[in-house]
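One structure coming up, written as structure tokens, with questions to follow.
Yeah, one chain of the complex is gone here, protein chain that is, but the others are all in their spots.
Our next item is chain A:
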Amino acid sequence: MRRILQATAMAAILAATGGAASAQDYTIGISNTVQGNGWREEMICAMKAQALDSGQVESLNIAHRNTDAAGQLEDIRNLIEAGVDAIVVNPANPEGINSAIKEATDRGIVVVAVDQAVTEESAYVVSNNQEEYAYLGAKWLFEQMGGSGDVVYMRGAAGAAADDDRDAGFRRALEEYPDVNVAHEVFTGWQQDQGKQQMLDYLSTGIPFDGVWTSGIDNVIVDAFLESDAPLVPIVGADNAGFVGQLAEVEGLEGAAVTNPGSIGGAGVTLALQILGGETPEDRIVLVDPALWDNTTEEGRAQIEAAQNPNLDPEWPVSVSIDGWTTYTMDEIIACKGPGE
């Protein structure tokens, strides 16, 4: 796996250096509003690694904290004041930060939104397709349950835009399977400890159910089943290293991982650099569609096997790179060093 990655990285570097005439010294600002979450930390590391690897970035200016859309407006405006050339932002929600984005683009700063889209027309977007993410996993799960039964629906954070998009995808799948009921719906807040406790609580009620859909808080759910000696049911999660490991190793676990690469952050940096270099993409919005790896088919098992990576933090997604978008190596993203560090 690593060799393949390195090879693709090499090829991409060659392609990139062939394209860009000379190295330039850009300053890139980053704004993110969730701190201390494995997925977001991988995103930040991907941004740092890609900026370093591109050789075109002199420094990164990272505003990375837990806040709301109003706080992100403040961060983006501060980055504008800091005089950055481009801003890569994981938006708190699709509309709330439009005014600051407009102010940035009016000043000639390139703005790229990653992970979630923004409605402001002057910004570019590289995003994971969140609705498709939920639909794909839910459809597989309902199929696995034989098209009927009770499902435990473990959502993300109440009121978050990504959770709302995923809910739309989940409901779409639910409509296609009228015999599937949502037995229990909870918000994990994308917190490992909270999600695990919720599953332990529900298991202890003894109410039978036939499947679990999770919004990425996955490995602790499997842990909850194992610790309470409960019979396993099909579980859908994200491609977090811990869960992908369980799909390969835990006996009797039927499950599927839906990819949701945090390395989208690196793709955002690449796109920003391309635009700064004068190459504007044809479409304002680039959507990265998720893939599903299940451990019930030969093909899926092979993908899970290939994705194993014990070096990663269990909360990090295993898809640490995106073909054609990122050029850093596995070691570089794990090292998590940006330019000048």
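Criterion: a residue touches a chain if its C-beta (ideal position, glycine included) is under 8 Å from a C-beta of that chain, and two chains touch if they have at least 3 such contacts; residues count from 1.
In the analysis below, contacts and distances are computed from a predicted model.
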Protein name as given in UniProt for the chain not displayed, "Autoinducer 2 import system permease protein LsrD", "Ion-translocating oxidoreductase complex subunit C", "Sugar ABC transporter substrate-binding protein" or "Carbon-phosphorus lyase complex subunit PhnI": "Autoinducer 2 import system permease protein LsrD"
Full-complex contact with the absent chain, from A:157, A:248 or A:291: A:157
Touching the absent chain when the full complex is considered, from A:35, A:148 or A:280: A:35
Touch residues of chain A, complete complex, unshown partner: 35, 59-71, 73-75, 77-83, 92-99, 157-161, 163-164
